[in-house]
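The complex appears here minus one protein chain, its other protein chains still in place.
Per-chain residue numbering starts at 1, and chain names A and B are given in the order in which the chains are listed.
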Amino acid sequence: MPFITENKKVGLLGIPFSKGQPRGGTEQGPQAIREAGIVEKLEQLGTQVCDHGDLTFDYIENDTPDGNVKNPRTVGHANKKISKAVSDIIYNGQLCLNLGGDHSMAMGTIHGHAQVEPDLVVVWVDAHADINTPLTSPSGNIHGMPLSFIVKELDGYVPTVKGFEWVKPCLSVKDLVYIGLRDVDPGERWIIEKFGIKAFSMQEVDKLGIREVMEQALKAIDPSGTRPIHLSFDVDALDPTITPSTGTPVHGGLSFREGQYIMEELANTGRLNCIDVAEVNPSLGNKEENTLTTETTLEVLNKCFGQKRGGGFPSNYVMPRA
Amino acid sequence: MPFITENKKVGLLGIPFSKGQPRGGTEQGPQAIREAGIVEKLEQLGTQVCDHGDLTFDYIENDTPDGNVKNPRTVGHANKKISKAVSDIIYNGQLCLNLGGDHSMAMGTIHGHAQVEPDLVVVWVDAHADINTPLTSPSGNIHGMPLSFIVKELDGYVPTVKGFEWVKPCLSVKDLVYIGLRDVDPGERWIIEKFGIKAFSMQEVDKLGIREVMEQALKAIDPSGTRPIHLSFDVDALDPTITPSTGTPVHGGLSFREGQYIMEELANTGRLNCIDVAEVNPSLGNKEENTLTTETTLEVLNKCFGQKRGGGFPSNYVMPRA
Partner (left out) sequence: MPFITENKKVGLLGIPFSKGQPRGGTEQGPQAIREAGIVEKLEQLGTQVCDHGDLTFDYIENDTPDGNVKNPRTVGHANKKISKAVSDIIYNGQLCLNLGGDHSMAMGTIHGHAQVEPDLVVVWVDAHADINTPLTSPSGNIHGMPLSFIVKELDGYVPTVKGFEWVKPCLSVKDLVYIGLRDVDPGERWIIEKFGIKAFSMQEVDKLGIREVMEQALKAIDPSGTRPIHLSFDVDALDPTITPSTGTPVHGGLSFREGQYIMEELANTGRLNCIDVAEVNPSLGNKEENTLTTETTLEVLNKCFGQKRGGGFPSNYVMPRA
């Protein structure tokens, strides 16, 4: 199992996709994050970056809703491709960094990750729970449903949907933890309570503080400290004042510092194995807000790869003497 | 004693009053909060709203200062009317929600509440202590003095003031707690220390954290967890970056998240019985700042009525099966 250290191999995968939600723009996310300097930064931090480029997706014509679900075949087929690509990267021993793209992609990334590492656990950092079923979703947008398709215990609650025939549930509720929730639909809350999913909404973040949240979160899903971690990071988890260019912002989010702290603690486990960055949407907001969004995202993300606010030096550092 | 649940009856009372301070504008507060959608929101949360409309006030001519105190008769007579209206609403078993209006109104609301529930306790959320006496007030504005007129222990420190002959002190210092203070006058601090009023200034909020503040605050005034709670919420308790349209903003206030947390914890008691919302002033700031102020206020206030950041569902919710 990979550990984050100098010389860690990072497989970068662009997922320019936006059909899991109604707004165009998230398909420009990978380019925006690349232009903000992700590759250079990762290399500065001592990793070896293998850039797998951007996936390309087929847009199925006449992709009529299946019940409430919008663009079902397009999103389903895209995620099949995503799953395969992620699976290959992880199989090759690289830490897979997925640049989205709307959050529907996480169905594919977790699915793909699970094909290689069935013992994975998921840390879902988001203002939203993204676990509506096709029957509970108020909007029909799949970026609010990806977890419902892959969570094993929801068998019986999720109908078959065109385009998703290939998906095999691969994640147990006990291996999932939420951080940052503050806009949760009734059906989602029902699922969280019914199945006892560990969820740290902003109320819990305020109550416990971010240190205690991270300690409890990691202990809940991985008490032995041995399992591969999949981080699914929706930038709307952060407060809209620091990541404004996103489609469904909710006030009262994680601060820049809390975002960094979460990633530092995840990096400290040495077991981050796959990372999604979702819902950066450069078509929303002005240029200044775009830049703020990508810079905040990058700065927070760097902490996943070992950057520390207290500083650091390479293992071969030699202090000059007078 | 009422508990906040679905089907809770809420009595809405508009108090369009601004003569407790020098700036016009707080008389537009009730309308601004209504236009932001308070009634619709309360109904969505499952309460039954009874809107009692806005009070109308007499403006006494030649209302010359009494000593240092400005507009004494106008403010005194208005609060007599406020006291009666609040008393009637609470007597009828409704949770009384008072939309101000400047904070001088709290003399009336607490007085009225106490006529029905003499055992009430007060949680005063404010940047200011509003307990200057007519003799210590640096400004002579009554919105900085309402507590001095109704606190029993200040007998001997508060002179008779024209227009206030009807007021009977009805609150003991031991039944009052402050949260959010950061601009406290010398006489006010003297009172807090002399009488041992429990006060969580922003220094204590920073020191203890908001969780500990709420635990200590509720324990201080209601260790048995049985008494009716009067919340008097001055929107200037929140930081001016989130409630800018208010008359006496002070930097370094409660965050949006802390504001929500306070209300969530008060709602959890099930004993919120009367709520004041004071000092929203739509005449201050531009349109954007006005909207921010009312939206922040509404979002925070919703938490008093059971809205939870972690989500919720109605008691009769049925999860759809595939």
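One rule holds for everything that comes next: contacts are C-beta pairs under 8 Å (C-beta built on N, C-alpha and C of every residue); 3 or more make two chains touch, one makes a residue touch a chain.
Given the structure is predicted, the values throughout are model-derived calculations rather than measurements.
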Legend entry - Given B:59, B:91, B:190 or B:317, the one touching the chain that is not displayed: B:190
Inset, instruction - Looking beyond the chains shown, say which of B:129, B:167 or B:221 touches the absent one. - result: B:129
Legend entry - Residues of chain A in contact with the chain not shown: 209-211, 256-258, 260-261, 264, 296, 299, 308-314, 317, 319-322
Inset, instruction - Just the residue numbers, please: which parts of chain B touch the chain that's not shown? - result: 129, 133, 135-136, 156-160, 181-192, 194, 199, 201-209, 251-252
